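Here the complex is missing a single protein chain, while all its other protein chains stay put.
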Amino acid sequence: MSHAFYVNLSYVFAGLITAIMIGWILLDGRARRQEMAELEAAGIRRRSASPAKDAEA
Amino acid sequence: MRLKAENLSVRRGDDLLFSNISFELARGEALIVTGRNGSGKSTLLRTVAGLIHPEGGRAYLLSDGRESEAKVPEASHYLGHRNAMKVELTVRENLDFWKTWLGDFEGGKGLGIEDAADAVGLSGITHLPFGYLSAGQQRRFAMARLLVSHRPIWLLDEPTAALDASADQLFSGFVEAHLKSGGMVIAATHQPLGLAETRELRMKGFDYLAGEHAA
Amino acid sequence: MMALFLRDLKLSVRAGGGALIGVLFFTTVVAVIPFGVGPDLNLLSRIGPAIVWIGALLASLLGLDRLFQAEREDGSLDILLMQETPLVLTVLVKCLAHWTATGLPLVLASPMLGLFMNMNEVAIGAVMLTLLVGSPAITFIGAAGAAVAVTLPRGGLLVSILILPLTVPVLIFGVSAAYAAVEDPAPFFPPFAILCAITLFFAVIGPAAAAIALKNSSE
Partner (left out) sequence: MSEPIPAIKKFSDLANPTVFLGLTARIVPYLAVLTALLFVWGLYLSFTTEGDYQQGETVRIMYVHVPAAWLSMMCYSIMAASALGTLVWRHPLADVSAKAAAPLGAGFTLLALITGSLWGKPMWGTWWVWDARLTSVFVLFLMYLGLMALQRAMDDPSRSARVSAVLILIGFVNIPIIKFSVEWWNTLHQPASIMRMGGSAIDPEFLRPLLVMAAAFTLLFFTLHFLAIRNEIWRRRVSAQRRLAARMANREG
């Protein structure tokens, strides 16, 4: 096999691994953001349901 | 539909834990099994649920006077000491799984996940992992499992053990509603469930009188 | 059934990286071999397929004891048992989910270890293929062992000891098929076909035995 093959393959792997890492971090961040939004929504509903109790706490 | 148990006997080791227990339940009837620890209350329930093979006797369903094709375990919910929920999954994932897995027995329909959570007084936290909840909350969601899929027979083993008074009341409400809609309940308990009309089966260990109080 | 499969998959992903630990164990077991036998590349490439297979075998035994024990501890097993769905099918689905979560990553990691053992491309492909076909058999046998040991408080080690002798045929034909692909005189297909047959055989026997054991496990 030609040397160019190995060279290109190594760049492909480099691209692949960095893409996986970037993708994982972005997706993870998005999932956390969504969880926080979900909690926020639940929290607001709880507060509006019983404002007096929340004020005490 | 009627649930009939004939001459159930269960052996543990060399001894008979109980023998020749017979009872019959019609729609809307409840049977409370009482007795001291070790008298075989749990074992009786597990036998009816098909989890223990009885030494003798059997339990079956009667419909229109004939023996039904459906087996008792399929027609029953069993709520044991453990909650049958995974702590790693969220409440919704847990209930969703049981809802799809169990399906509905003919003649009824289970509640939606959120409605069931609402019914046990814990709406709005179904997105939390089950393991984050307190013991009392976990127990309430274990009850919610009974609501999300329809089963005519409820087998309840110490259902109110980890519950405070208000949840206790809540649960009695479920049982009563279930009975009103034509369900049957067999519950093993120390404490009274607060039900108005029930029959009682007192387990006395080995020297009991067979099915004395049962119909 | 799909619900059960997805639930089990979710559980094994969430609960402490099960696949990661399996792959890590696999890699470590294979990686210590060169330290033991010395870094002689010819020797390593000769014993490579066998080492990778043994490593995969041991790694796939790791989480098996939890297959039913976890269900039993939280009471889910009772409810699964009460359903009229054939219990054999339930066990089969659980096995498939377990294999997807822990066995498949091992298969995917095996080419890397093949390189470390200085195996050539054909040998690596053969090992990967035989592992893909053979490792489900280990899970199926393991299910039977896990079901037998489900009531024991410390069943973990016992499961491995019970299962290991039963997996010997899988190992024999898996390794001989892998070698047959590399060494010319022996044909690749016959041992590979036997390996497939073993997996199919255990796919029936394993869940059936597990179902019988589970039915009789509750006290």
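Letters A, B and C mark the chains in the order given here, with residues in each chain numbered from 1 onward.
Definition applied: contacts are C-beta pairs under 8 Å (C-beta built on N, C-alpha and C of every residue); 3 or more make two chains touch, one makes a residue touch a chain.
Keep in mind the model is a prediction, meaning the values are calculated, not measured.
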| item | value |
| --- | --- |
| Interface partners of the hidden chain - shown chains only, full complex considered | A, B, C |
| Listed residues B:79, B:122 or B:184, member touching the removed chain | B:122 |
| Sole contact to the chain not displayed, among B:10, B:116 or B:133 | B:133 |
| Residue ranges of chain B at the interface with the undisplayed chain | 121-122, 124-125, 128-129, 131-134, 136-137, 140, 166 |
| Positions on chain A where the hidden chain makes contact | 1, 3-4, 6-7, 9-11, 13-14, 17-18, 20-22, 24-26, 28-29, 32-33, 35-36, 39, 42-43, 46, 49-50, 53, 57 |
| Interface with the unshown chain - residue positions in chain C | 16-17, 20-21, 23-24, 27-28, 31, 34-35, 39, 41, 44, 115-116, 118 |
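The working rule: only the chains that are shown with their structure count from here on.
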| item | value |
| --- | --- |
| Intercentroid distance (Cα basis), chain B paired with chain A, Å | 42 |
| Rounded Å distance between chain B and chain C, as computed from the means of their C-alpha atoms | 38 |
| Sites on chain C at which at least two other chains make contact | none |
| Junction residues of chain A - those touching two or more other chains | none |
| Chain B-touching residues of chain A, taken from the complex the two chains share | 35, 38-39, 42, 45-46 |
| In the complex, chain C residues that touch chain B | 3-4, 7, 10-11, 14-15, 73-76, 78-84, 216, 218-219 |
| In the complex, chain B residues that touch chain A | 124-125, 127 |
